[in-house]
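One protein chain omitted, others in place.
Let's look at subunit A:
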Amino acid sequence: MKTAIFKVVKSGLQTTVQDLGREGYQQYGISPSGAMDHFSMQIANILVGNRLGEAVLEAAFVGPELEALCDMTVAICGGEFSPIVDGWKVPMWKSFLLKKGQLLSIGPCGSGARTYIAAAGGYDVPLVLGSKSTFLSSRFGGYDGRALKKGDMLSGFPFVQKPFKRLPLSLIPQYTKQLNVRVILGPHEERFDEESIKRFFTEKYLVTPQSNRMGYQLKGPKVEHITGPDIISDPVPFGGIQVPASGQPIILMADRQTTGGYTRIGTVISADLPLIAQAVPDTNITFSMVSIEEAQRLYLERRMLLKHLAIAAKNQEPSFSK
């Protein structure tokens, strides 16, 4: 039954409703949006007994404070945001019971940049073009097309899912400020000189504060073009690495424009996108080149893992329970 589940006491820095994104409308210039870190978001759903693609709350850098308006199972996965319930620390990557009247405070990030709050039964916001994701710059989707504000009421179809579950320790990602990220070369590799490509794949690039849901501005050794940075505009995927005239790469993320007019040296592989999504400013990134075959193998491995975990959670396999 549809019920109010949370009252927003504090909004956090930027808390939005996100699912796996809006598919099928890029031909009209509409970005997919969706969770930046698909891995943490799907694990959070698995732990509370939701389907993998159910909408969650994505909190960036500083989390919200939410008052529970009913009993429900909740899980928080992603960046370490030190969640607290009524003064008591609660673990991440584990489902727990949140009781009516309790206050869930998600702190500032200790490690990682984004954390995901899944509630059993999901969040009830209208589907816009088949998705519950918030697209901030065009102000639609999610909760009124915007980030949450103090006083907002979220509703859902809450239930209590028992026994509580935790993700095996070995599967919990460790977020560090030294990342190696794998990249598929192209599609405009012929527009860069060989030296620059070599440099891009050996030197360190720093994440700058100019990083958000649209893209991450990096700083590092200049990537030089042979004939300038402009291309005939073409479609841009999640993780595309654009190099404008400055020679400083930008990784394009969930709220990117659907097409772009600058050369792209490569695309971050799907399996490593969650690392970027969790990278805070001053993180050092090195890039290594992988083949499309290797990238797809890694993608399928990740996908299988999520499917297995979902089944194990459903069957209440012991490795998974409390």
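To be clear about the criterion, a residue touches a chain if its C-beta (ideal position, glycine included) is under 8 Å from a C-beta of that chain, and two chains touch if they have at least 3 such contacts; residues count from 1.
Convention: contacts and distances are computed from a predicted model.
Per the UniProt record, the absent chain's protein name among "ABC transporter domain-containing protein", "Allophanate hydrolase", "Carbon-phosphorus lyase complex subunit PhnI" or "Energy-coupling factor transport system substrate-specific component" is "Allophanate hydrolase". Although one chain is not drawn, the whole complex shows that of A:156, A:215 or A:240 it is A:240 that touches it.
Residues 23-30, 128-129, 137-138, 140, 184, 186-187, 232-235, 237-240, 257-259, 267-270, 292-293, 295-296, 299-300, 303 are the ones on subunit A that touch the missing chain.
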